[in-house]
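There's a structure below that I have some questions on.
Omission of a single protein chain aside, the complex is shown with its protein chains in their original locations.
Letters A, B and C name the chains as they come in the text, with residue numbers starting at 1 for each one.
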Amino acid sequence: MADHLLEVRDLSVDFHTVTGTVHAVRNISYYLDRGETLAILGESGSGKSVSSAAIMNLIDMPPGKITSGEILLDGKDLLKMSGEARRAVNGRRIAMIFQDPLSHLNPVYSVGWQMREALKTHGISTTQAQAEALRLFKRVALPDPEAALDKYPHEFSGGQRQRVMIAMALALKPDLLIADEPTTALDVTVQAEVLALLKELQRETGMGVLIITHDLGVVSEVADRVVVMEKGQLVESGTVRDVYRNPQHAYTKKLIAAAPGKGDMHEPDAHGASILSVKDVRKFYGGFEALKGVSFELKPGETVAVVGESGSGKSTLARVLLRLEEPDGGTARWKGKDLFTMSPGDLFKLRRDLQMVFQDPTQSLNPRMTVYQLISEAWVIHPEILPKAKWRERVAELLDQVGLSPEHMGRYPHQFSGGQRQRIAIARALALEPQLIVCDEAVSALDVSVQAQVIRLLDGLRKKMGIAFIFIAHDLPLVRDFADYVMVMQKGEVVEFGTVAQVFDNPQMPYTQALLAASLDPDPDVQAANRNARLARVSQI
Amino acid sequence: MLTFVRKRAFASLISLVGLLVMVFFLSRLTGDPASLFLPVEASAEMKAEFRALHGLDQPLLVQFGQYVGNVVTGDLGESLRKARPALDVVLEAFTWTLWLAVITMTLVTIAAIVVGSLAAFRTGGFFDRFSSMVSLIGASVPDFWLAIVAIVVFAIQLSWLPTSGTGTLSHWILPICVLFVRPFGIIVQVVRGSMISALSSAYVKTARAKGVKSGPIIFIHALRNAMLPVITVIGDQAASLLNGAVIVETIFGFPGVGKLMIDSILQRDFNVVLAAILVTAFAIFLMNLVIDLAYALLDPRIRY
Amino acid sequence: ASSDIKIVLPEEADLLEPCMATRSNIGRVIMENVSETLTELDVRGKQGVMPRLAEKWEQTGDGTWRFHLRQGVTFSDGKAFGAKDVKYSFDRIFSDKNICESRRYFGGMKFDVKIVDDTTIDFKVDPVQPILPLLLSLVTIVPEGTPLEFIREPVGTGPYKLSNWTPGQQIVLDARDDYWGKKPAVTKATYLFRSDPAVRAAMVQTGEADLAPSISQVEATNEKTDFSYLDSETVYLRIDGNIAPLNDVRVRKALNLAIDREAFIGTLVPQDAVLATALVPPTTLGWNPDVKVFPYDPDEAKKLLDEAKADGVAVDTPITVVARTANFPNVTEIMEAIQAQLQDVGFKIDLRFVEVAEHEVYYSKPFKEGRGPQIVAAMHDNSKGDPSFTMFFKYDSKGTQSGYSDPKVDDLVSRASAATGNERAKLWSELIAYVHDDLVADVLLFHMVGYSRVSERLDFKPSIATNSMLQLSEIGIKN
Partner (left out) sequence: MTMAVPSPAPENAIAAEPGFFVRMARMLWADKFALCAAIFLVFVIVMAIIGPTLLDDLATKQNLRGRNLAPFDFSRDWFMWLGADALGRPLWPRIIVATQNTIMVAAGAVLISAVIGTLLGLIAGFASERTSQVIMRVADVIMSFPSLLVAVIVLYILGSSILNLMLVLSITRIPVYLRTTRAEVLEIKSRMFVQAARVMGASSKRILFRHILPVVFPTLMTLATLDFAYVMLAESALSFLGIGIQPPEITWGLMISQGRQYLTNAWWLSFWPGLAIILTTLSLNLLSNWLRIALDPVQRWRLEMKGSKNG
């Protein structure tokens, strides 16, 4: 019993808020051994991040409070350690990959500096640290790793930032790695590489990995055991296969049933003129060409899913289309009018019709506004949508639709979990009743059951109101279920475009094929078979 | 960056000219230097002669034309009272002020950042309360109080330091200490406020997760993010030292440009006023340019 | 003991221009120390005008003055002093290349300076100047060839020469070996400048300076080192007698009676200050001992006001009292107290404090058209021993600060200026009495007192001239 690497016993965490105490984590217990991978599955907002933050001593206390429990690392209770001893544990023995890479990277230092700092705290000399940082950047498949070292966090794509976080955590060669949704922003090929890297390190150093994820595929790929959380409590635990094959708890059953990728594929049937036609859009960042002439068309009620390599320009495309960034070439006609040369007045009218859910939900929510203010702001700006008397009611309704409760209205963004924030962002986009929503990894942080609920909601809206979607995602089963068309991007270019059926059943380009092949299956057995097949292929070469 | 500096230098030049024009005309609206230079009993003819001698009897525009003509050739005119080139007078005084400002601001910056950051680190703690109290009192104490009390205590009672004047290094100590107090108080508060927000950011958590010690977390991770308003206020305080350390210069007999400027304004020695403003403005413009470049250096998201 | 001394002054000289030596900040440094005059006024004894560079002088029949110069005098640059230098000094004063302040003493006069021989010089002045020897105590002699423009490094015949001037910091004078007169005890004087009186006093206390000629009354607390001296400054309220209701003599008298002058003495004004009955101090020629200070009599003042009011004088018109900030010690308090006292008898007083330049606008002619009734608080300095430096400017209808045009005053001023000896004294006395008692031209207040702090190692007593001149040769060094 005592030789577990990590053992959490009876842990409870409360948060103080004006409206009362939130019991974020309640009496949870689990353990993790050396060389083992434990996955924490669970509902969004169920306390996964909070419980792991408690291990790292990263909960702000107050307003947070650990009301009970012990956290034993090699038998020593972390909660009873002095601040000094605790700091020695952080980084050296336990490392963490945070859920929200953008806000967790210091915006004013280059990522190379931040990497080196991690290594130097670990007692490594500067030159060695530089070399090691470079090596790790290569390992997480960052393009042009040398140049990347000198770049600042805001110059990366979402997935690239996530890989920086991963590299930084791994740099410390910890005994215990806590990975909070480490692959939410990664396309499946990169995800596979990163997971392989984890496995490899685990083999080398006997590192224990605590992985928090909602992606059943990831669980079946890497985890040995799994615990399931719901509403702050641990509701189920067991080996991956047992839990998948034979879930006990109602929530677990619901979760497994909700795994996407099993339904029918959409047959595009929209008629009429296209509302958006994009031609040859280009964008440069300095000398780097992030978009090399992207073109596509979109009709009302249609969904184009954009999948592709991390850093291939998906978010850039979205930002350019919304005029958050000035394009360096091309046209985008919205109902015939060119978006790029539009006057500010026209643009204002248009804003109502075009909405976006950002990839980094935390940063896109004003920290000084309550949820109510955040969502109702849409109506302050466009008062014609809804009379003021109905705001409260409608906010409650929207929150309910995205799986949050109306009581959350008075809370501020920092009081939510990653997935909850993402849902607030979705609710905000929906409040405007737009005609096109650009969803940049909009459901990536949601557990599959909530994800399914949100997707149903979006699908309903699409049918009912003819909303079109540009759906940027890396989760192929989800894309398969939701999209009409799929656009595959690589290195700023569209490499393949077709209906879902065309792309999924009959991929043309090698990159698309690789992408589909790398997709993970929630079934541990299927996934094990896939893995073996892959290994066999690799060894043949 | 270079084009930015070039554009900026050009714009600054224009505003320098604007400043000059403004001061030239406005200052001449404030009365006649002749009656200040000459004793009250002097006859009207003598006053007229004085004006003629210094060209003050000409129409304002003509005077301005001449002045501009001279300025272009680098001649800022003679002091009306001192029979010396105004620029010499000003540069002599400005050197003193510049040193005083540079030394004081260096000390202030270091001390205020350290104190303010530590106060923010334990918001509401004893050190925070104490340092806030001290710095706020510092920011609201009349400076002549401090100056006189310092002289009474350190020069008269204890005889550790000279009362006033220049010459040795020890002459600098009291003026610097007195000048130190107010900017220190102000900057501590700004640092503290700015640091409270910075220290609650997510990236600070990352640093803690990496096992970084409190020192570097405060002074490396949070501080740089909190620096924008801080350097702005440092610049403002430095500017007010550059053209306004009047009281301290007066009491300590420090021959700086603040006192010079006051005296010249009160005596309507226009050429010296203009030269002094030109010199200090140049320094302040330069400082603001440096500060603007520092913004971009401190925060890579700001680009010019 | 060292014969080097340090003197701390309130204000640095802008220039060290000999012809500007009548300005106190310049005069205190160079007057009679570096640059000498032909004659010198005795301010300590009763000798009147004494010889300096001139050994003796006489007036010839047509009013021409002949001066016999001292021989064997050299300038600090080695050149010999002679009549040509005297003539040159005068020519320089009247040159249009500069605005020499001493020129103002010769306003309206025509000078004809003739060199008789190397040591004799004649001054023919039109109109005849009975007090020319006194006037010449204000004219410093520079060597021939000195630039006509203002200079910063004076060369003179005095016991000291300028050896160093670091603007803003110090001026150093060194004693000359080849001085024609008695060798002074002080061999080197360093002048420092501090505007704060408390700092000046402290510097003598800590030994950073030996002499602080002017410190404030409140600092003067040490009997051993602090001395008071009548400093020839007279504080008064100048009345503009052209504007109603101040053109009524009863109103002016009421102003005088309403002020409790005694109450100020020893409180806001130093104990040793003297109540003034004339704009000139008692040491001046023709000062009239029979003129009495107005008593403090508020009832009488009220009565006079009522009378005036009954005659239709608009005594309710608010009167503006203009004073200059930092004009003299405690000026704000004194003016506030005066305001209160005047209001007590029924005046309406608007008190305004202004800075120097604006004060000047109110004080000197031309006065603004359409102005209301105005009173200007001012301070006047005459340490020269003769009222002519005062009376014309302040009371004559053409005087620049005069608020009156009274034929009798004009007549007395012109006659007194032309007279000599007892006649002159009598006429001045008459004028002083008339101005005070009949015209009630202004509200005369106090002859002020200055304080100086002198280190115990020095043997020096300040005099009435200390305000404008500080002769180093008068300073002795103890043991």
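The working rule: a residue touches a chain if its C-beta (ideal position, glycine included) is under 8 Å from a C-beta of that chain, and two chains touch if they have at least 3 such contacts.
No experiment lies behind these values; they were computed from the predicted model shown.
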item: Displayed partners of the chain not shown (whole complex); value: A, B, C
item: Among A:K199, A:H382 or A:K491, the residue in touch with the chain that has been omitted; value: A:H382
item: Selected residue (touches chain absent from view) among B:L91, B:I173 or B:I262; value: B:I262
item: Hidden partner chain, touching residue among A:S237, A:Q401, A:Q422 or A:Q490; value: A:S237
item: Per the touch definition above, residue among C:V155, C:L230, C:L268 or C:L342 touching the missing chain; value: C:L268
item: Residue among C:P197, C:P213 or C:G450 that touches the chain left out of view; value: C:P197
item: Sites on chain A contacted by the missing partner chain, in the whole complex; value: 16-23, 26, 62-63, 102, 154, 230-238, 242-243, 246-251, 319, 322, 324, 348-352, 354-356, 358, 360, 363-368, 370, 377-378, 380-382, 407, 410, 412, 414, 425, 428, 432
item: Contact set of chain C toward the excluded chain (per top definition); value: 197-198, 216, 218-219, 221, 263-264, 267-268, 324-326, 329-330, 332-333, 335-337, 339-340, 351-358
item: Chain B residues touching the omitted chain (full complex); value: 7-8, 11-12, 14-15, 18-19, 22-23, 26-27, 29-31, 123-124, 129, 132-133, 136-137, 139-145, 148, 152, 182, 185-186, 189-190, 192-194, 196-197, 200, 228-229, 231-233, 235-236, 239-240, 243-244, 246-247, 258, 261-262, 265-266, 273, 277, 280-281, 284-285, 288, 291, 295, 299, 301-302
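Just so we're on the same page, only the chains that are shown with their structure count from here on.
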item: Which of B-C and A-B has more C-beta contact pairs; value: B-C
item: Centre-most chain, if every chain is reduced to its averaged C-alpha atoms; value: B
item: Distance from chain C to chain A - Cα centre to Cα centre, in angstrom; value: 88
item: Whole-Å separation of chain centres (CA-atom averages), chain A against chain B; value: 51
item: Chain centre separation in whole Å, for chain C relative to chain B (CA means); value: 39
item: Multi-chain contact sites of chain C, meaning residues that touch two or more partners; value: none
item: Chain B-touching residues of chain A, taken from the complex the two chains share; value: 56-58, 60, 87-92, 95-96, 98, 100, 103-110, 117-118, 121-122, 152, 154, 168, 172, 362
item: Chain B-touching residues of chain C, taken from the complex the two chains share; value: 14-15, 17, 22-23, 96-99, 101, 103-104, 107, 149-152, 167-169, 192-196, 198-199, 202-203, 205-206, 208, 355-358, 360-361, 363-365, 389, 393, 400-401
item: Partner chain A, residues of chain B touching it in the complex; value: 200-203, 205-213, 216, 221, 224-225, 298-301
